[in-house]
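A single protein chain has been omitted; all remaining protein chains appear in their positions.
Chain naming follows the written order as A and B, and within any one chain the residues start at number 1.
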Amino acid sequence: MRQATHTMEVATRGQGLYECTAAIAQWVAEQRMVTGLLTLFCRHTSASLLIQENADPTVRVDLLAYFNRIAPEDGPYRHDSEGTDDMPAHLKTALTQVHLSIPLMGGRLALGTWQGIYLFEHRTRPHRRSLALHLLGE
Amino acid sequence: MRQATHTMEVATRGQGLYECTAAIAQWVAEQRMVTGLLTLFCRHTSASLLIQENADPTVRVDLLAYFNRIAPEDGPYRHDSEGTDDMPAHLKTALTQVHLSIPLMGGRLALGTWQGIYLFEHRTRPHRRSLALHLLGE
Partner (left out) sequence: MRQATHTMEVATRGQGLYECTAAIAQWVAEQRMVTGLLTLFCRHTSASLLIQENADPTVRVDLLAYFNRIAPEDGPYRHDSEGTDDMPAHLKTALTQVHLSIPLMGGRLALGTWQGIYLFEHRTRPHRRSLALHLLGE
């Protein structure tokens, strides 16, 4: 059994779900393992990771609108020094995840047919987001 | 150190928390490892995984009612082609998790006394849900 690690950057242009499935699957394929475990880790507190439907794009529109409703910019926040979108970004990150682990079986990630891996950007301005990837297997 | 993988199906009959702890623990026991890491992965975007209290069943009743309140069927959704329960199902999945990792210590999963592993079904109609299991250890 062996390990491989990688760092991946995702350029974001405002709030939204940025699909990373193909880039991640390609790096995994290059490691030439058959069975293993992939872990993704988002190194930020105002962006997160989400596995969601990759078919109908209105799902992503609704997801974005929903998180803006439950963590609105005009909430009664004390932390406002980094802009009105910053504290909601922390809340949305807390409500979703900064890490994902996905088994590798038969040489492929065990994602379901409709599952895509997304970086969920919660800030308004463009950012470069850093993901740490860890793969272990044989 | 070695790995074992497995696929488990869970038949659901509408929204609710379906306990899978015993079936998962049995498969883990059959792998005869003492120390390791179990990862569960739910291959869907409208059902998720949750570790919750396995004692008082009213906790599950309250959990179900709560998620129906915060992600209601009559929300202002654009994605409605798959039924009024579909977009709320995606939101509830985003708010919970599709993967869980649990250490194996002393031959047992490191679950607390009151922790059970549940498949959280968010759709109204019956489904067959597929879980990918990955165990690594020795």
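The rule we apply is simple: a contact is a pair of C-beta atoms (placed from the backbone, for glycine too) under 8 Å apart; a residue touches a chain by one contact, two chains touch by 3 or more.
Only a predicted model underlies this, so the values are computations on that prediction, with no experimental measurement involved.
For the options A:Met1, A:Ala29 or A:Ala55, the residue in contact with the chain missing from this view is A:Met1. Within the whole complex, the absent chain has one touching residue among A:Met33, A:Leu50, A:Met87 or A:Leu111, and that is A:Met87. Remark: the residues of subunit B touching the chain excluded from display are 1, 35-37, 50-53, 56, 58-59, 61-63, 65-66, 70, 95-97, 100-103, 105, 110-112, 114-115, 136-138. Across the interface with the omitted chain, subunit A contributes residues 1-3, 5, 7, 37, 39, 41, 43-45, 70-71, 75-79, 81, 87, 90-91, 93-95, 97-99, 101, 130, 132-134, 136.
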